[in-house]
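On to subunit A.
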Amino acid sequence: MSLDVVLFTAIASAIAFSALAVVFSRNIVRSALWLLFTLIGVSLLYFLLGAEFVGATQLIVYVGGTMVLVVFGVMLTAQQQFLKIRIRPQEWLVAGILASALFVLLVTTSFHLGEGKNSPPAEPMPGSGPLGVGFLTQYLLPFEIISVHLLVVLIGAAYLARAKRRPGGNRD
Partner candidate 1 sequence: MTELGLTPYLCLGAFLFCCGLLCIATKRNAIGILMGVELVLNAANVNFVACARYVPQFALEGQVFALLVIVLAAGEAAVALAIILNFYNNHSTVDVDKADELKG
Partner candidate 2 sequence: MENADDMIEHDLILMSLVIFAPAAFGLLVLFFPPKWTEAVRWCALIGAAATLILSLCLLIDYHSLLNRQSDRGLRSMHHPSTQLDARIDESMRRDTNAVRWPQIGDDLVASVPWISRFDINFAIAVDGISMPMIVLTTLILFFAVIASWGIEKNVRAYFALLLVLETGVLGTFFATDLFLMYVFYEIVLIPMYFLIGIWGGGRRKYAAIKFVLYTLVGSVFILVAIIGLYFTNVRDFVDTATVDDRAAERMKENPRLSKESAESREYHTFSIPILQRAGQAAMLRLNGQGDRLADRDSKTEGKVNILGRGVKTEDAINRMNQPFFSANFQYVLFLLLFVGFAVKVPIPPLHSWLPDAHVEAPTPISMVLAGVLLKLGGYGIIRLAYPICPWAAEELSLFVGCLGAFAIVYGAFVAMGQTDFKRLLAYSSVSHMGYVILGFAVWSTGAKSQYWAWGMNGAMFQMIAHGITSAGMFFVVGVIYDRAHHREINGFGGLMTTMPLYGGLSAILFFASMGLPGLCGFVGEVFVVLGTWNYNPGLAIPAILATVVTAGYLLWTWQRVYLGVSTNPVNSTYPDVTAREAIVLGSFCLLAIALGVLPQTLVLAWMEPSVTAQVEALAKLKP
């Protein structure tokens, strides 16, 4: 039992457990918390896989940025009646069956896909250097597009979230 197998099983089980917790927890705040743990688990996985730069980005951008947004969202809208919104059991049943069927199928595909590749190759994963070069040469176009995309998102979000002046004084 080499070290990374042990590590992988630990992290994987943590991620799995917290993902399930996100789904099954009734309270929206608690599921937000579990989501946080899932994301952190995933970044650990990246480190395990040797993609440090991606792991770091995940930690900073995803956990730092997106999770904060999600938590904000939860806090802003967490009125009492929205914390625990019940849904009918048979919807659970249907979704559950479909999800598990999908999972089984995907697992069979992953077994087929992963046949030949049992041992990780010798050379390490390209670090932040080759990544940077890659972004500015071969993948320059996606890089530029993503920057424009972020700008658009910025403007959009700002416009959408501006406080609307109700005609005739605002609420508060």
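Selection rule: all candidates are chains of the complex that A comes from, given by their letters.
Simple rule for what comes next: a contact is a pair of C-beta atoms (placed from the backbone, for glycine too) under 8 Å apart; a residue touches a chain by one contact, two chains touch by 3 or more; residues count from 1.
Nothing here was measured: the structure is a model prediction, and the numbers come from that model.
Participant: Using the contact rule from the top, which of the candidates 1 or 2 touches subunit A in this complex?
Facilitator: Among 1 or 2, contact with subunit A goes to 1.
Participant: Which residues of subunit A touch candidate 1 in their complex?
Facilitator: Where subunit A meets candidate 1, its residues are 1-2, 4-5, 8, 12, 15-16, 19-20, 22-23, 28, 31-32, 35, 38-39, 42, 45-46, 49-51, 53-54, 57-58, 61-62, 65-66, 69-70, 72-74, 76-77, 82, 85-87, 91-92, 94-96, 98-100, 102-103, 106-107, 109-111, 113-114, 117-121, 123, 125-126, 130-131, 134-135, 139, 142, 146, 149-150, 153-154, 156-157, 160-161, 164.
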